[in-house]
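One protein chain omitted, others in place.
This part shows chain A:
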Amino acid sequence: MEKKGTVTQLSSIFPAEEAQKASKRVEEAITERQQQLNQIKGFIDDNISLINLVQKLPDETHHNIMVPFGKAAFFPGRLIHTNEFMVLLGEGYYAERTSKQTTEILKRRGKALETQVESLKAIMQDLKAEASFFDATAYESAEGLVEIREDYVDEDSSGTLPTAGYENPDSTSLEVDNRKGADEDEEYERLKLRMDELEREEEEAERANESESSDEDEQTQNEANSTISQNSMNQEVRSSPVEASDVPGVSKDGSSHGDHIALNNSTMDKALELPQDAKKVQTPLSSSNTAFTGSIVEHAHNIGMQLPEQRSGARSSKPVSRFKMQRK
């Protein structure tokens, strides 16, 4: 089994000092937000105490107070008209309101401040998550954590299995793309070969229409047993000269082949028909009235499950071949 693996030091992707610097920057941002948060909380407290005051003042007709005169002097005086408040609405506009109305205005202001606080808190949460991520990364790369990547070799998938925790998204996608490129070539070749197989199978299926059904049964059972693509590739090589001669005959049904590009593992199974159908190889292609017009999407475990009934080929690996059903 081929296993190409790459071992990369985490510290080469995330040098420890840079991660620490980044985490410090994020911490600074956090302290900034914290200060803003404290300021807004102070405003909220002031607002609440003002609401209390505004509610208490109308209890008396007059209040004796020290009236400030500039910043450094006071006059003894009284507060009069204790139910009339002049509230600043912003941009030099004031409103004369009673105590109740003023409390309402102030409560609305308080709500606006609360929403600000909430949004700030959310921002701070994100920043804290970032900071913890940077800290963890710095710690790990300082420890010398190593990231190991290996190709996951499987006919069904061409993905990779990274084993380290934090990966640089850019390098990940680069590596995956490179590997995917290599795998895609293989896939492409495999698909081409499968397409050829499919063409072949169609002809055989048409021929099978005329031949006995028992042969078909054998074939279907054999198909059920085989799932190895490498074997099929060997057989595809053998069958390719055969396909060349059959291509013009198959072209009648060519319009349907465009649909076969989807993953079709049953083609591998079809390939195994070849040794048994050697006798059929040379017979001329009989005209077929049924053209495959649907699209085939098959999976290795469900070979033949989704075949449309129109298909004249015995592609099913079930014990009961659809061809049989068709014929009956």
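Here is the rule we use: a residue touches a chain if its C-beta (ideal position, glycine included) is under 8 Å from a C-beta of that chain, and two chains touch if they have at least 3 such contacts; residues count from 1.
Definition applied: contacts and distances are computed from a predicted model.
Comparing "Proteasome subunit beta", "Protein UXT homolog", "Signal peptidase complex subunit Spc1/SPCS1 protein" or "Origin recognition complex subunit 5" against the UniProt entry of the hidden chain yields the protein name "Protein UXT homolog". In the complete assembly, the contact with the undisplayed chain comes from A:L88, out of A:L88, A:A129 or A:V153. Although one chain is hidden here, its contacts on chain A can still be listed: residues 46-47, 49-50, 53-54, 57, 65-82, 84-88, 94, 102, 106, 109.
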